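Take a look at the structure below.
For this depiction, one protein chain was excluded, whereas all remaining protein chains were kept in their positions.
The block that comes next holds chain A.
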């Protein structure tokens, strides 16, 4: 429990793995609260050398998630299609449609809740903790694009001025997008500070 970062995370070394680790390492205690998107890997120890099985598992995750959400749409009489994909080391599930605002909620709150429940449903079915990402009505995709731009601008300002900048509070998904952008930019680095729901990214000049 005290070391939620398993070796799997670093060994599979995706380009975006660093900021998540950094986020967790700065304040390890926070990992437990932070696991809506990062660090849900407490039980990952057993699957180190099983890449193929891992891919199969991700496909299976998507299938379970798709069924769970499709049935919900049916019951609610909401039109939407489910797109399944695997992005890096996560299953990616997108609900696509024109009238999905009630399932997104203010600031994406309902989307986050549905992602949480979908992960639980997947874990219930597969017996393994899931880190799948859910998008609804393109909400995350748009948020990702907006944050990428915002983070890029902050990186330029901090690199030029040498002065750190504190960004607005963000959820784990949003912080990860920003950390990834900062990690790829020259002359800057990033940290997270504060407690949920006011945890935020700080962009600093690289030392």
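Basically, a residue touches a chain if its C-beta (ideal position, glycine included) is under 8 Å from a C-beta of that chain, and two chains touch if they have at least 3 such contacts; residues count from 1.
Following the convention adopted for this analysis, contacts and distances are computed from a predicted model.
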Listed names "Electron transfer flavoprotein subunit beta", "RNA-binding protein KhpA", "Urease accessory protein UreF" or "Acyl-CoA dehydrogenase", with the criterion being the UniProt name of the chain not displayed: "RNA-binding protein KhpA"
Which of A:56, A:116, A:149 or A:193 contacts the chain that the document leaves out: A:116
Missing-chain contacts mapped onto chain A: 68, 71-72, 75-77, 102-103, 105, 109-110, 112-114, 116-117, 120-121, 124-125
